[in-house]
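Accompanying notes for the structure given below.
Only a single protein chain was left out; the remaining protein chains are all shown in position.
Now for subunit A:
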Amino acid sequence: MPENLVSFIQVLRSHDVRISPAETLDAMHVATTLGYGDRSLLRDGLGMTLAKTPEEEAIFLQCFERFFDRGLADVSAPDAPDADDATATEDSSDHPGQQDASPLPARADEALALKVAAEDNPELQALMQSELMRALLENDRNALSLAINRAGEATGLQAIQMFTQKGQYTRRMLDAMGEEQIRAAVIALEREQSPALPQLQRYRDLLREQVRDYVDGQYLLHAEGKTRQFMEDVLSKTRLSNIEHTYLHRVHELVRKMAKKLAARHSRKRRQYRRGQLDMARTLRAGIANDGLMFDLHWRRTRRDKPQILAVCDVSGSVAAYAKFLLLFLYSLQDVLPRVRSFAFSSKLGEVSELFEEHPVEKAIELVNWKYGGATDYGTALTDFARLALDDINSNTTVIILGDARNNKGDPRLEIMQSIYQRSRQVIWLNPESRRAWGTGDSEMHRYQSACHFAAECNNLKQLERIVDQLLKSTR
């Protein structure tokens, strides 16, 4: 059973529930304390150690049902094949898991019809002897679900990753179970136009359905999480400007998720304490000089500075897509980053912080694009920036500039960049172009780079996340 628990935890992890090894051990303790006898007790107990939020608990319950249902082969008895077979359904629900050995009347007729047909058909005759067909005919749920389980293991169904693989795995499992025998018999009966054909077809369809359901269930259990992770992995490594429009909402989700992760990592609250408690040790020490009289009180206090971030984004056509994600990132981190001011430019530059205060982030980004899009002129933009914000830049300021540094042969006004560089705590330049393209053609990147503490290539979410992480570390 412990192995079972471990693979259950694997499944939970693939569904984005974070479980540490220590928690795995806790879960083991819980399971040994409670025992495996009472299912709902075990579920409650495991839930308490493994799920940490209501959302995780919902995922946990879902996975628990799916996972441990399969483990108990007797519960997952297949439904009776036909709706009119009501007696069979009732019977099986009365004693789930009990071997339903006596064939029911309706089924007896079918079996008889098949047997009659089998007398002059060798292929059907052989089929009737096979274990699989016997299980089907006798409605032996245990044997059938066991066979399905075994076929699932034999074909390595647990490795299923994409939903497109479902058909393939179903086929392979059917083959492993010996379904081709049924297929051959169906063809033979078709040739003879035997009256028993519909019965046999029904059994074949029933078997296919069972296997398909099983594959569906296993896919949900093992692959759903993996597919999502795979998708996110791919998206976070794709150039942001290349992401198709249909995936944009997924990227937004992803950005939020990353931002949340970063926020959690850096979410120490920043608060200004006016005065802490009495610092007895210091007060005593100060008192020694005054013959032990402690009139000079010392208080513990925490000195905190106020970091501020100025984000300057190029929103001209070529770079707009990246600016959007940077801004989305920064404003998703509002709880952790205390003061973000943002500026947008193409030829002229303006502060857009207000837009973000008044509108939701996505809407604000649209407005910014609409208001400031156009051809780039870094010289004018920097002049504007200096006029607006240079006085506010001090040793607690981080300036992030996002742009391709392609200045259309204009004056780069490097001296402004240098004065920003000297005043600020750090200047970070993010360039969506690859490093090799820097300095080619009208790119002024190499010159601007000399006035930056840190310049980086940044064109996918992974890089963006890493930079923002670093930023958060250095701003505290």
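Simple rule for what comes next: a contact is a pair of C-beta atoms (placed from the backbone, for glycine too) under 8 Å apart; a residue touches a chain by one contact, two chains touch by 3 or more; residues count from 1.
Here is the rule we use: contacts and distances are computed from a predicted model.
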item: Missing subunit (named according to UniProt) among the choices "ATP-binding cassette domain-containing protein", "Phosphate transport system permease protein PstA", "Amino acid ABC transporter membrane protein 1, PAAT family" or "MoxR family ATPase"; value: "MoxR family ATPase"
item: Sole residue of A:Leu112, A:Ile187 or A:Leu278 that reaches the chain not shown, by the stated touch rule; value: A:Leu278
item: Sole residue of A:Glu57, A:Glu123, A:Asp213 or A:Asp469 that reaches the chain not shown, by the stated touch rule; value: A:Glu57
item: Where the unshown chain meets subunit A, residue by residue; value: 18, 20, 22-23, 26, 29-30, 33-34, 40-41, 44-45, 47-49, 51-52, 54, 57, 264, 267-269, 271, 277-278, 280, 284, 292, 294
